[in-house]
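Certain chains of the assembly are absent from this excerpt, and the rest are unmoved.
A and B are the chain letters, set down in written order, and residue numbers restart from 1 in every chain.
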Amino acid sequence: MFENTFDNVRKKHPLVHCITNYVTVNDCANILLAAGASPIMADDISEVRQITAICNALTINIGTLNERTINSMLEAGKEANRLGHPVILDPVGAGASALRTDTALRLMTEIRFTVIRGNISEIKTVSKGSGTTRGVDADVSDAVTEENLSDAVRFVKEISRQKKAVIAVTGAIDIVADSENAYVIRNGHPMMSKITGTGCMLSVLAAAYCAANPEDPLGATAASVAAMGICGEIAYEKMVEANSGTGTFRIKLIDAMSCLDADTFQNRIKVESR
Amino acid sequence: MFENTFDNVRKKHPLVHCITNYVTVNDCANILLAAGASPIMADDISEVRQITAICNALTINIGTLNERTINSMLEAGKEANRLGHPVILDPVGAGASALRTDTALRLMTEIRFTVIRGNISEIKTVSKGSGTTRGVDADVSDAVTEENLSDAVRFVKEISRQKKAVIAVTGAIDIVADSENAYVIRNGHPMMSKITGTGCMLSVLAAAYCAANPEDPLGATAASVAAMGICGEIAYEKMVEANSGTGTFRIKLIDAMSCLDADTFQNRIKVESR
């Protein structure tokens, strides 16, 4: 499944414009390179339109946002829309402050997003206009489980309908949906929440996958979620093998992405249509 | 010693608001996660009060400060004071420029800090209002040694009295003191000064320890210093074992923190009351 989707990223090596937070920006750049794409980070309002124009996709991540970069996000997003580039929103910490919630909502009003990717609490917040989080982590009470999965899938499709974007809710179980179809993905490992940046990395990766597969943003996003999850599993195995900890896990995650081939991707992907 | 202090961090997994420099911010986030705490980085003035309110502690680090973030530091610090949260100051490079020295002094005037942690040159600078550094490293002439240790302990207690904060002076020998009591800690390894960020990481870790042990900021800070030093020792051993260098050392440091358990902590801690 998603065989071409995966291959297209390495074949087309898309260039991704990232307006992203300064916490995980280096990881974002390195995961894109590891996946066969290229990053360019630029957030000054006087260059974002030109930078977006030479790129194949745009990711907007609102972690460590500020007044200056919010304006750049709006400017870049509108230009990417005008050019028909895929645009991904990562509403990091929506619900943690009014600034984040309001900015996410404003971005969604002024920009058409191809994909919105967040944890369940962030996605609930942007869908309802308010919510709760534990900082940048999901609220435990919101978690998607096998028990509430059907409801969760329905909910994610409904948000997709509202927002006219593919919605990717990532956590222990991942759901990627448009208004009609959903993929439930069971790759990944809990260790991914013990390092910073796995969500941010996934968001820029989704941009690369969408850029390389413009005809199928739903499949592209689901494939990127699976790829990231698979790399998390491999990284965990390597970490255990090396008898080490989360520092090593983070490095092995990028190793795994740079070594991931189509066969491994096919053999490991755990995706279900709903 | 400090057994509960150590355990409390993993039990309570405090959320730490970090206003910190962009050089080592990723390491700060990862060390907190490795220790069982969680980070949130936010520096825009329109959200720092709300972010601090949902957290359990605040760290203010003045590396790569600027006019915009200084105002956010003041705003966040006052709110954390109002809420009774522990607030940690890391006066990175105080003495290297008037902006850094003056900002550290202003922060100390307008905010009540629970802990101030720096190298000896930074702490001398903030106590006297002026000083010298070698950039962000301590001036060699200032170093705490076995010879001047008694004087140094007395000096650190005196600064604590002045500043009404726990003072942590870290270097080859670490001193953590309030006005009455001091701990001298002899964990750590010189290799820790061959990577960037060990000081910054310690400051956010101290915040997590203070948040998890609100009744004993002195012991909490001392325990965080010991934990960081122990991880430095383990990382050095692993680096030598792997026949590698400082890149590996940095990763092993985070590995060590994520694997550190109460027994290892107890067996390795080298702390003395003075």
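The working rule: contacts are C-beta pairs under 8 Å (C-beta built on N, C-alpha and C of every residue); 3 or more make two chains touch, one makes a residue touch a chain.
On a predicted model such as this, the values are computed, not experimentally measured, just so you know.
2 identical chains shown; how many in the complete assembly?
Spelled out: 2 chains shown, and the full complex contains 3 copies.
One rule holds in what follows: only the chains that are shown with their structure count from here on.
Rounded to the nearest 5 degrees, how far is chain A rotated relative to chain B when their C-alpha atoms are superposed?
Rotation angle, to the nearest 5: 120 degrees.
So what's the Cα centroid distance for chain A and chain B, whole Å?
Chain A and chain B have C-alpha centres separated by 33 Å.
What residues of chain A sit close enough to touch chain B in their complex?
Touching chain B from chain A are residues 21-24, 26-27, 63-67, 93, 96-100, 134-137, 194-197, 244-248, 250-251.
Using the touch definition up top, name the residues of chain B that touch chain A in the complex.
Residues in contact with chain A: 15, 22, 25-26, 29-30, 33-34, 38-44, 46-47, 50-51, 54-55, 68, 238, 250-259.
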